[in-house]
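So that we are looking at the same thing, I have put the structure below in structure tokens.
A single protein chain has been omitted; all remaining protein chains appear in their positions.
After this line comes subunit A, so read on.
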Amino acid sequence: MTVETTQPPQAQLQVSGRRSRNPTLNWVIFGVLLLGALSMSAPFIWMISSSLKAPTEIFKYPPALLPAEAQWQNYTRIFSLIPFGRLMLNSLFVSLAVTALQLLVCSMAAYAFARLHFRGRELLFLLYLSALMIPSQVTLIPNFILVRQLGWIDTYAALILPFAFSSFGTFLLRQAFLTIPRELEEAARIDGASYAQVFWRIMLPLARPALGALGIFTFIAQWNNFLWPLITTTRPEMQTLTVGLAGLRGQYNTDWALLMTGSVLAILPIFVVFAVGNKSFIQGITAGGFGGR
């Protein structure tokens, strides 16, 4: 069996398409798209508006679009009611650590697969790729048992290490390394550079776009990760933002303003990361297929 990942043609999302010469049609299309964009953003707008409402106002029916008076203290209240700052720091630390480790581990493996010859290379690469087919729920239970056996429940090790490697990342970076001209490394090798130096000084800098795409990809996926932190953390101060938020739902069942405040704070950092790197992120998606969901 040959394992390949289907690759739709590389996106160049800035290229403009075929603009119709009919101005009325263009306005209709623009209107339809705007209506669609409104329904995509309306839930977020509603979230922000609700996060600024007073507990009594939130249950006003029919609901008002804007709060009578913006309750900015909701944003300080959430930090005093639950260890929200700690949850955010946990999410940030875990996401950054996973991203850094995955970039390092995957790029090292990708370099070996792209450039170095050794017996069993094709077979091992095929083995790595087959892991793309395994849904994470299959390894969930054994990994939980392993982590529990190691005494890692409620530790950063449990939250970070299982995600420090990914087949997807290895594959993505190998493809990027394959496009780098061989002559560059050969010249460096003749000058006496070691493989490690070639990797660090030539391959990594030249593969920066792919590393960036994988980095943003991994960060967002980790920040939003839920099921694994849900089962491997029990103490509130070791939980991540997603787990803490989901827990709020049951605890403060009626405090919807607080839930919306938490949601704003969970989504905002991702919007910033995405706004900064959306081009390379989208290239990562269209190049590699399987998203982080």
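The definition used in the following text is that contacts are C-beta pairs under 8 Å (C-beta built on N, C-alpha and C of every residue); 3 or more make two chains touch, one makes a residue touch a chain; residues count from 1.
The definition used in the following text is that contacts and distances are computed from a predicted model.
This complex has a chain not shown, and the name its UniProt record holds, of "Sugar ABC transporter permease", "Cysteine desulfuration protein SufE", "Pyruvate dehydrogenase E1 component alpha subunit" or "Transketolase", is "Sugar ABC transporter permease".
Screening A:A131, A:I153, A:A188 or A:L206 against the full complex identifies A:A131 as the residue touching the chain left out. Although one chain is not displayed, its contacts with subunit A can still be listed: residues 1-4, 6, 8-20, 26, 29-30, 32-34, 36-37, 39-41, 43-44, 46-47, 50, 58-63, 104-106, 108-109, 111-112, 116-119, 121, 124, 127-128, 131, 133-146, 148, 161-162, 164-165, 167, 170, 194-196, 199, 220, 223-224, 226-227, 230-231, 241-242, 245-246, 249, 256, 259-260, 262-263, 266-267, 270-271, 273-275, 278, 281-282, 285-286, 289-291, 293.
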